[in-house]
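Structure first, then comments.
The complex appears here without one of its protein chains, the remainder shown in place.
For chain A:
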Amino acid sequence: MDRISIAGTERTPEVDFDFPQGRLKLGGESYPEDAAAFFGPLQQALAAFLENRERGPLTFEIALTYFNSSSAKALMNMFMLLDDAAAGGAAVTVRWLHAADDDTIQEAGEDFAADFEHARFELVEQP
């Protein structure tokens, strides 16, 4: 699985899914014109990677400053794939970054944290 790098725009997040290294990152603002068109290929790539991957830790770091409800749905779909992979024995860590004064993003992270049963979820406060 090749690395997927997409530069961020004013309304779509920067994407760096470094599959060979097991490091996935998403950051910035997310309210795409068409969330399904933006996130669909990423979800498919992640699902294919998790299906075929060799053993090795996987880290998914999310540093979003705003995301709309369609993006939240897409994130949840990816998180469910990751939690399923963790249930199957993969070492998955999800890191949710938020600014110290950003209650909205912190609360969203706390909500998502409750949905993970197998993957490790870290809420990381940024100075």
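To be clear about the criterion, a contact is a pair of C-beta atoms (placed from the backbone, for glycine too) under 8 Å apart; a residue touches a chain by one contact, two chains touch by 3 or more; residues count from 1.
To be clear about the criterion, contacts and distances are computed from a predicted model.
Colleague: One chain is missing here; what is its name in UniProt, given the choices "Histidine kinase", "Ferredoxin", "Sugar ABC transporter permease" or "Thiol-disulfide isomerase or thioredoxin"?
Modeller: The chain we cannot see is recorded in UniProt as "Histidine kinase".
Colleague: Looking at A:M1, A:A45 or A:A72, which makes contact with the chain not pictured?
Modeller: Once the missing chain is taken into account, the touching residue is A:A72.
Colleague: If the hidden chain were put back, which residues of chain A would touch it?
Modeller: For chain A, the residues touching the absent chain are 10-11, 31, 33-36, 66, 68-70, 72-74, 76, 80, 101-104, 111, 114-115.
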